[in-house]
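The complex appears here minus one protein chain, its other protein chains still in place.
Naming follows writing order (A and B), and every chain is counted from residue 1.
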Amino acid sequence: MQAAPAPPPFSEPAVAAAPASGRGASLHALLRELYPVPRSLTGDGVRQTLQLLQRRLLPGLVLHEVPSGTPVLDWTVPAEWRLRDAYVATAEGERIIDWHAHNLHVLGYSQPVQSWLTLDELRPHLHALPAQPELIPYRTSYYHANWGFCVSQRQLDALNEPLYEVCIDAELDPTGSLTYGELLLPGEVDDEVLISCHICHPSLANDNLSGLVVAAHLAAALGQQPHRLSYRFLFVPGTIGSITWLSRQTPASLARIRHGLVATLLGGPGAFTYKRTRLGRADIDRVVAQVLRRGGYPHELRDFVPYGYDERQYCSPGFDLPVGCLSRTPHGEFPEYHTSADNCDFVQPDQLAESLQLYEEVLRVLEGNQRYQNRQPYGEPQLGRRGLYGAVKGQGNPRQAEMALLWTLSYSDGQHDLLAIAERSGLPFEVIRRAADQLQAADLLAPLPATA
Amino acid sequence: MQAAPAPPPFSEPAVAAAPASGRGASLHALLRELYPVPRSLTGDGVRQTLQLLQRRLLPGLVLHEVPSGTPVLDWTVPAEWRLRDAYVATAEGERIIDWHAHNLHVLGYSQPVQSWLTLDELRPHLHALPAQPELIPYRTSYYHANWGFCVSQRQLDALNEPLYEVCIDAELDPTGSLTYGELLLPGEVDDEVLISCHICHPSLANDNLSGLVVAAHLAAALGQQPHRLSYRFLFVPGTIGSITWLSRQTPASLARIRHGLVATLLGGPGAFTYKRTRLGRADIDRVVAQVLRRGGYPHELRDFVPYGYDERQYCSPGFDLPVGCLSRTPHGEFPEYHTSADNCDFVQPDQLAESLQLYEEVLRVLEGNQRYQNRQPYGEPQLGRRGLYGAVKGQGNPRQAEMALLWTLSYSDGQHDLLAIAERSGLPFEVIRRAADQLQAADLLAPLPATA
Partner (left out) sequence: MQAAPAPPPFSEPAVAAAPASGRGASLHALLRELYPVPRSLTGDGVRQTLQLLQRRLLPGLVLHEVPSGTPVLDWTVPAEWRLRDAYVATAEGERIIDWHAHNLHVLGYSQPVQSWLTLDELRPHLHALPAQPELIPYRTSYYHANWGFCVSQRQLDALNEPLYEVCIDAELDPTGSLTYGELLLPGEVDDEVLISCHICHPSLANDNLSGLVVAAHLAAALGQQPHRLSYRFLFVPGTIGSITWLSRQTPASLARIRHGLVATLLGGPGAFTYKRTRLGRADIDRVVAQVLRRGGYPHELRDFVPYGYDERQYCSPGFDLPVGCLSRTPHGEFPEYHTSADNCDFVQPDQLAESLQLYEEVLRVLEGNQRYQNRQPYGEPQLGRRGLYGAVKGQGNPRQAEMALLWTLSYSDGQHDLLAIAERSGLPFEVIRRAADQLQAADLLAPLPATA
């Protein structure tokens, strides 16, 4: 016990510094500030969002612009969508559907239109939710030329004029670009943890401003302290953004990514849900499962499904990156999903703060989880003369800290990492991590390189 | 969806063409025609049986004759048994046990005998079933010189004469031969499916005329349509027949056998029973389990046991062929087993038809189960511009057919065949098979060779 090791990088107190309530308030304030920005796959809404993150929390965030028309893997960067105005008005000029009232009113990536239409002509372009008549749905048509409005069923039912003025003052600029944000926090080693969130949804709070603000706070906290691993945060438009980013990587840069999480849906009321990587055997799968279980969080573990968020791209079989998705209630499984009810009231500060805390606990285990080689593997080393073991014997099992030393020595055989030893022993990861520090300080353990 | 692929070989409609009732009638008619033929390991009964199959359904069936005395693996082809007459008669000349009344009355492979015996001398040669006093048992003594009669306990109890004439007019001809039938249906590839049934039992309907008529109909149907795999049907006397056939194969010919089933006991009332291959890890084990489960058939899966039918020989460790046994209630587990109660009433047309249908479903999965390589494995390919994906997004999970495309792309990584993808996704095999066809037509999948 005497041989106190150097404090571990990214240690517990530093991360959990701010009181949860204070952090919840900070998370929610940022979310409210971002809520009204009109985001889409491309355009100024995305740029404003990223610039706001730069100003508030992440001065080092780099904004990348990739020209429309650039081939990216099997896809092409789309034209940049610029929306200036959009409404449906009566002959009297009353705007009965107005984009300025709610971002969701316009079908994402609508083509420009300026016309007078009968109700029958207009109706195929109106999207509503008959089962949730008060809510505006969220709809897009990114890769199929179209235009439309999203309205509540109540609004739709009230339409009774013979003729409407329809205006979508938009531009699909083939000389524009797609914007994404990237932040690298170099650590002691090049091995990287990838945290990715999608930023393309307009005024939807849980999907995915919640992921965005949690990721941004996580990055800000990490930037304040030393850490062993390197961290790469991606703020990308969904699907095309991760595909664009992937298309610009080299095999060597991708090989550095040892763990990854897609951060999304982190503000709703539901239990945590972890979706495993494609093959389900990555370290991140074991780490998240362990943290959720040991932390006593209500949660569900699910196998990979090739539908969801950007883990679809990271886990595609050619890349096969070890990226899971850690959310609360998944997409499509809560009634507010992709509607105007996914707003700033639906997402609560405490829920955001708890999500942030969970991500921090996961990173803490990733930081601490290494493989070691027992340097005195022939018989047990004599811990007593190193001050690591009690003196009078015969009173039954040793203390937990002593048992942790024995477990760590016994299984530091090159096959087990500290997490495996924690799982095998039933002891908390932190206790095993501390034992490894003591043993390393006593020259009884040597770190092994991460497995390829 | 537009890019309609070529219709798969051995497609659903073709196989299921005849209505089940019509097929049941056809199966049962053949069974009734074969029932009275006096079969044994060798002799004209086997030849007549195979010739009848040739005439009725399988003109391409080849009859092989292997001379008695030929060494076959650890065995020797036995003398050919020719039985002309067999009876026990009273002094008055009344035939109280008569082979012409029922084939089962004679112990199989009885030596010739012509003698007058007291009841006490005769009794050790009479086999009956005290617990089933109305039934004649089926008994043989192929490899141990003996003679005997099988009678009902009721008949046995009625014997009260002092002296009986005993006659078995039989010949064990060392210049005879063993006969078996073989039919090869070449497919697009050399990989073979082996379907084997034993044909040596006399008037027993379930064991194994049921397997014989199902196999023959299966072969006839396959002969009418294109198929990817090659199919080899064996109609062999039990044990010595499969050993004889195996002894005549080359390592190269055996290596072509990728899957196999022993077809037996397919007409009784019981649930299906699948007995796995020796090591239980063959494709056929997964395929049959999947078809039984997804088809909702009441069934039982059992591990290999080194007793049963000719799978014992195919699965012997030197050959270790991937051959399972797919039956209804297994041998010895129904009261009619190896008695005169296993007759044409015990086997019902619908049971035979359902067995045939199950075999066809198994073959359909074997036909369709291939491994593919995703040709655009870096990120998801853009399905929308290939017409494979819906346009307006945001409404929750895609349709089953779209999910099948994503599953198939995600796991076509060289490690998973389509059956594994069906199991992993929970989608029906046919839906995954169809997705693979669409993706191959869109040049997004390339077939991989079967694993060695």
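Everything that follows uses one rule, which is that a residue touches a chain if its C-beta (ideal position, glycine included) is under 8 Å from a C-beta of that chain, and two chains touch if they have at least 3 such contacts.
Nothing here was measured: the structure is a model prediction, and the numbers come from that model.
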{"item": "Absent-chain contact - pick from B:93, B:298, B:318 or B:449", "value": "B:318"}
{"item": "From B:82, B:95 or B:139, residue that would touch the chain that is not displayed", "value": "B:139"}
{"item": "Chain B, residues in touch with the chain not shown (by the definition above)", "value": "73-75, 107-108, 127, 137-144, 146, 148, 239, 242-243, 246-247, 278, 303-304, 306-307, 312-313, 315-320, 331-332, 337-338"}
{"item": "Missing-partner contacts on chain A, residue numbers", "value": "374, 376-382, 384-385, 391-398, 403, 406-407, 409-413, 424"}
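FYI, only the chains that are shown with their structure count from here on.
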{"item": "Centre-to-centre distance between chain B and chain A (centres being mean Cα positions), rounded to whole Å", "value": "55"}
